[in-house]
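Here it is, the structure, as structure tokens.
Note that this complex is displayed minus one protein chain, with the remaining chains in position.
Right, chain A next:
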Amino acid sequence: MSATTPQWVQGRFWMVASLVIVCLVAAFSLARVYNATRPVIEQQRIEATNRALAEVLPRATRFEEQVPDTLWYGFDGADEQVGSVIKVSPRGYAGPIEALAGIGQDGRITGIYITSLKETPGLGLKATEPRFRDRFLNRTPEELRLVQDGGSIDAISAATITSRAIADGIREGIESLRHRLPIGAGKSDPPDELDFSDPARPDQP
């Protein structure tokens, strides 16, 4: 190999120049890739948020961001507000958990969705499954505690910390944003109450 390598390659000048050239080429190619992928990444984030919003407040067809990345109001086809969505990030077992919770105009949970968590696969990671998320449906904020904490949410077995973080996180999130949530503002329409009069508890044995 050394036979084909020019002498100047091992010199002091080229030592600096070669590193500069490599860094410049790397920087230019990274800038190109960054510019090409950035709009796609942004789009993915927006779509992921929209999917999650629609999941936790199914009756809403349009969302309005009230507090950036924290509070949304949801409106139905007739532009009537049907509920709100809050984002909370409590501390889980292995890192922060990010969750969205939909709250109807009557103050009951219309759905929760876990947008990011780093919990143990097979244990805490089960929090993303509908089996766990459905336990929150139609609960009032006051009920959002684990059964062993005096609430009505059944914890995932062997993942109490994760379950508690989500239940407490959503309850505390609702409490801290209560003044911005139009709950019990008097304008609850009768069909809503009929919908919620049947407490679905699919996980009770």
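Methods note: a contact is a pair of C-beta atoms (placed from the backbone, for glycine too) under 8 Å apart; a residue touches a chain by one contact, two chains touch by 3 or more; residues count from 1.
Just so we're on the same page, contacts and distances are computed from a predicted model.
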item	value
Candidate names "Peptide ABC transporter permease", "M56 family metallopeptidase", "Ion-translocating oxidoreductase complex subunit E" or "Acyl-CoA dehydrogenase-like protein"; UniProt protein name, chain not shown	"Ion-translocating oxidoreductase complex subunit E"
Option from A:Thr70, A:Thr120, A:Thr140 or A:Thr160 whose C-beta touches the chain left out	A:Thr120
Chain not shown, touching residues in chain A	1, 4-6, 9-11, 14-15, 18-19, 22-23, 26, 29-30, 33-34, 37-38, 40-41, 44, 48, 116, 118, 120-123, 158
